[in-house]
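Left out: one protein chain. Kept in place: all the others.
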Amino acid sequence: MTPRGKVSSIAGAVLVVSLAASSLALHRTDQLRPQATLDEVLFVSSPKVIKRADLGFDGLMACIYWTRAVQYFGFRHHNFATSYNLLAPLLELTVHLDPKMVVAYEFGTSFLAPEPPHGAGQPQAAVDLVNYGIQNNPGNWRLYYDLGFVYYMQLHDYPHAAETFEKGSHIPGAHPFLKVLAAQMAQHAGEYQTARMLWSATYETTQDKQIKDNALQHLRALRVDEDVDRLQQAVTRFGERTGRLPGSFAELLAAEGISGLPADPDGHAYRMTPEGRILVRNPDDFPFLTKGVPPGYKPPTKYRQM
Amino acid sequence: MANSIAHIASNTFREAVRDRVLYNLIAFALLLSGAAILVGQISIEIEKLVVINLGLTAVSLFGVVIAIFIGIGLVSKEIEKRTLYTVLSRPVRRWQFIVGKFFGLAGTLVVNTFFMAIGVFAALFYVSHKFVRADALIFVALYFIVLEFLIVCALALLFSSFSSPLLSAVFAFSLFVIGSFADDLRNFAAMAHGFSRWLATGAAYLVPNFSAFNVITSIAHEQPVAGQLILQNTIYAIFYAAMALSGAVLIFERRDLK
Partner (left out) sequence: MPAIEILGLEKTYTVGFWRKLPKRALHPLRLSVEDGEVFGFLGPNGAGKTTTLKLLMGLVFPTGGSARILGREWTDPAVRAQIGFLPEQPYFYDYLTAHELLEYYAQLSQVPAKERRQRVEKTLHKVGLREVQGMQLRKFSKGMLQRVGIAQAILHEPKLVFFDEPMSGLDPIGRREVRDLMEQLKHEGKTVFFSTHILPDAEALCDRVGIIYKGELRGVGAIEDLTSRVQGKVEVIWQGTQVPPSIKALGAECKAGGDQVRAIVSENQQDAVIDALRRERLRLISITPVRTSLETYFVEQLRRAETTAGTVA
């Protein structure tokens, strides 16, 4: 081989080996570093600092932080995280960089307010976020809806909820359901009907896939809760009438005059335990379920894909 | 007289084109297409937002980098390579040389921006599948970006008239960065006292103020731009560029071309 050929082959070999070795080393270091440190650090937490550093390109930074917020939540939610410490700061950064990014406020109400693992468990942070949104987008009626939602669902503050829906209903172009909801608060707070109205409204009006899916799951769980409640009441009535528990589910249904087998939204029939407890077939399929679960039931540690 | 300027301008433009500067458009196009496609995987609502923000930010940044890198070479390179001597030994005044270079560079950037704008609209169409009236606001944002370029070009020429290429690049880029938060400088000046207040106020008015030129965030939300702002920005840009260019001419007229 010529001298040049010799040098070339050695250089080429060194190149390949170094590439492999450095990749391996990197892989090893990645495994060493605990997952927490990778995403628990928000290097910059002040909107002011970012605004200075980004040379005026706030909009782009807002998009970047929004993307980060969505991915942060999605990833952790998928892995059944018990905390979402960075969600509020990320969303706050997003909206301070671009106060008009309305979808961020929506996301906040859907996922900041609920308790873990479904959300960050910070309803007040959600309220603050949406209030900031309303300040900066006074013509947006949907933000009032979002705010009212949080008051109702997580804070159970029905008067505030009513007030918010009422205020929102006056915004030009507001969806008529705001007025309806305001009225609903007064009379039917705490009822399934109301909850269903709210979740349906969210489901129908949002464009964000995660929010939509979340609303859907709530609606499904609501439906089961309602069904179980109704059937459970039937058991009680039966007991009051006959002084004993129904012998079988079929007996109960016959007594109530229900033809066919009541089934959950997935098509699986409900069943009754000998103690007269109405249960759903697969509680795991219905996150957010509060009724129809066996005693001592614990929700699964890993969700199936929504 | 105006002819000399026009000839020098068109020669400068030709230099930029032949120097394959416009190839940066390819990098830009790739970046934008990649982003547009990727963005479709995030929430539907902000696809358009991302394309407009990213697209216009890229137009702005790419343009400033080109403005600086070509601009600083305009005079320094010519002196270094002695191409300047044969030009100035002709009936061409030194100030005409500077002004001609400015227009040539500005022209290059306008053409560059034009092609990039096509790219942005194409990416926008790809994600939205239609154009709405409010998209015309993008032209306003682009116009402001071009005004920014004029200022940066003039500054690049100013530094180029007395400084080495490397230093000129550093100065010009620093001023661009400072110009982005010139508002903070003014706030600081308002809070300061005595001499530092005087100094800060002076600096705040001397450095270019780009904060009013960046309307990308608001037009991405289809918010209109006040006609008054368009007028003010135009006036500011023209006068600021004129200031920097006069500085360049003053320095260059007196400089020994060793």
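Residue numbering begins at 1 within each chain, and the chains themselves are lettered A and B in the order written.
In this text, a residue touches a chain if its C-beta (ideal position, glycine included) is under 8 Å from a C-beta of that chain, and two chains touch if they have at least 3 such contacts.
Just so we're clear, the structure is a prediction, and the values are computed from it rather than from any experiment.
Q: Going by the stated contact criterion, tell me the shown chains that border the hidden chain.
A: B
Q: Looking at the whole complex, which of B:Ser4, B:Ser128, B:Ser218 or B:Thr234 touches the chain that is not displayed?
A: Hidden-chain contact among the options goes to B:Ser4.
Q: One chain isn't shown here. Among B:Leu31, B:Leu88 or B:Val140, which residue touches it?
A: B:Leu88
Q: Among the options B:His129, B:His193 or B:Lys258, which residue touches the chain absent from this view?
A: Only one listed residue reaches the unshown chain, and that is B:Lys258.
Q: Give me the subunit B residues in contact with the hidden chain, please.
A: Residues in contact with the chain left out: 3-4, 7-8, 11, 14-15, 18-19, 81-83, 85-93, 254, 256-258.
In this text, only the chains that are shown with their structure count from here on.
Q: If you average the CA atoms of subunit A and of subunit B, how many Å lie between those two points?
A: Centre separation, subunit A to subunit B: 44 Å.
Q: Can you list the subunit B residues touching subunit A in their complex?
A: It is residues 42-46, 49-50, 52-54, 57, 60, 176-177, 180-181, 184, 210-211, 214, 216-218, 220-221, 223 of subunit B that touch subunit A.
Q: In their shared complex, at which residues does subunit A touch subunit B?
A: Against subunit B, subunit A makes touches at 52, 55-60, 62-63, 66-67, 70, 98, 100-101, 103, 207-209.
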